[in-house]
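Removed: one protein chain of the complex. Kept in place: all other protein chains.
For reference, chains read A and B in written order, and residue numbers begin at 1 within each chain.
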Amino acid sequence: MTIDKKMSGEPPDDGPRAPSRITFRLDSASGVPTYLQLVHQVEQALRLGYLTHGDQLPRVKDVVGSLAINPNTVLKAYRELEHRGIAVGRPGQGTFVEAAPAVVPLAELTGLRKSMLAWLRTADAAGLDADGMTALFAAALRDFHDRRGATGASHGMTDDGPRDHRETA
Amino acid sequence: MNVLEASGLGKRYRRAWALRECTLAIPPGRVTALVGPNGAGKTTLMHLAVGLNNPTSGTVRVLGGLRAGSLEALNRVAFVAQDAPLYKNLPVGDMVHLARNLNRRWDQQRAASRLATLKIPLGRKVGKLSGGQQAQVALTIAIARRPDLLILDEPLAPLDPLARHEFLASLMETVAEDGISVLFSSHVISELERIADYLVVLADGRVQVAGDVEELLAGHCVLTGPAGQIEDAGAWFDIVHCRRGQSQAHLLARLRPAAYPEFAGNVPNGWQASPVTLEELVLAYLREPGATALPGPAPLGRGPVTEVTA
Partner (left out) sequence: MTALTPGAARSADGTRGGWFRPPQSLASLAWVTWRQHRAAIIGLAVLYGGLAVIMVWAALQGHANYTALIRDRCIGSTQLVRCGPLLGDFPWLMNTTYPIAVAMALHIVPLLTGMFLGAPVLAREFEQGTVRFAWTQGTSRTRWAVVQLTLLAIPVTAAAAALGALAAWSVRPFGPMWGVSLWRSGQFDATAVTLAGWTLFAFSLGTTVGVALRRTVPAMAVTAASLAGLLGVTYWKLNDLLLGSRPRIGRDPAIALQAGFPVSDSGPVRILDAMLNEGAGPMNPGPAGSLLLRGWYTGPDGHRLIGASADRLLSASQHTTSAGQWSSWLTRHHYAFWVSYQPPGRYWIFQSIEGGALLVLTLLLGAATIWLVRHRRA
């Protein structure tokens, strides 16, 4: 009687393979949960073109072997990516990139940036320094997320870990 | 099937109790961290679980009811004792061959390939290896036994940071490959969050905290608010540990299980909740020996789980 938990759905190790397209790193000082860091790094790699449709994500065993983290954390990150529609697990093979997250067009980004600058000038006039602005932005962003979480709205980019519901203003 | 079940487990050496009324049920497939200060009873609990020691009271069973130390349990539970005791005068190859001869379950291929990967010379005496390499040889022997439960007593203590990372990486690889359950003790708590998904805090011979790491983190938070209104927070939360200044206080708080569904909305006015790290949580409990967080219904006859230190 063994605890037969097929952790990764990956094929057994059979000799050398091609190295995976990306590797993960952890920032233990960020305070962001490990699985979310992995999720963010996959999304970032997609945005920057390191990963494209059909690429295989690093195998659980390899991630675990390089980062020394609990395999369940990697599985949780990959489940989260599947949940967001970014990756898909293929039993016996691994997890593969399914679709890139929606990329915001450059023109729209420029517009957003302009409106942000306008807001910054207003804040500056009101006497806020850079740290104050950052803190205010972070608090507003949290509120925004919480409200959306509370109404049950789900969006691909929401960090809906169990801890993120806790904060209220 | 729990990989480890202790009920009313106690061990007394001469006059002092090393472990008392320990009741635990560790579910399978977990990497369980057993933490606590030195002398909290971690080693005693582990020695009882592998049958190196017999309990003074209570029982301990492994892998779904096997008596600790029975032959069947020995076959399926691998143990690496503190400081990885091996026969230091034997060459690595002979040490491994010896272990092979002491075990019915043995994966020679795995032992050989692991040692090759780690570049540990088979001809060198175990005693001449570095601490990290000795720990790796001990781990190699343990996992070549293809255990269902792997118990490690302070595996990280003698290792430098690099060796520690490599040791944990190979341990986690094994967990990913085999899905085995791991129970390891440590008094270093900074690295646990990445490794452990189940936590047991032992203090002064008693189990203080036991539970799924995710649930523990979700069930606890740090409340920051006015020092004068700590009682308000007490309506929804058990306060594990309180640090207060003249006007502001930080509370490490645990949501009462009954209040779970309303968690998000029930932070009292004037208070702000923020997530807690595993290290903070462990430290808070260790600072408050009276506080407990155990699974299941709260034990009868005990008042509020925590005391507010003011």
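Quick note on the criterion: a contact is a pair of C-beta atoms (placed from the backbone, for glycine too) under 8 Å apart; a residue touches a chain by one contact, two chains touch by 3 or more.
These figures come from a predicted structure and were not determined experimentally.
Taking every chain of the complex into account, the absent chain touches B.
Among the residues B:Met1, B:Leu71 or B:Val188, only B:Leu71 touches the chain that is left out of the figure. One of B:Val35, B:Ala111, B:Val175 or B:Val267 touches the chain omitted from the figure, and that residue is B:Ala111. Although one chain is not drawn, the whole complex shows that of B:Ser57, B:Asn103, B:Thr224 or B:Ser274 it is B:Asn103 that touches it. Within the complete assembly, B:Leu90 is the residue of B:Leu90, B:Leu118, B:Ala169 or B:Leu283 that touches the hidden chain. Contact between chain B and the unshown chain involves residues 47, 50-54, 71, 74-75, 77-79, 81-83, 85-88, 90-91, 93-94, 96-113, 115, 122-123, 145-146.
Just so we're on the same page, only the chains that are shown with their structure count from here on.
Note on chain placement: the centre of chain A and the centre of chain B lie 29 Å apart, centres being C-alpha means. Here chain A touches chain B in the complex through residues 1-8, 13, 26, 28, 31, 34, 60-61, 64-74, 146, 150, 162-169, going by the rule given at the top. For chain B in complex with chain A, the touching residues are 1, 3, 28-29, 31, 63-64, 148, 165-166, 168-173, 175-181, 193-197, 214, 217-218, 221, 263-265, 267, 272-275, 277.
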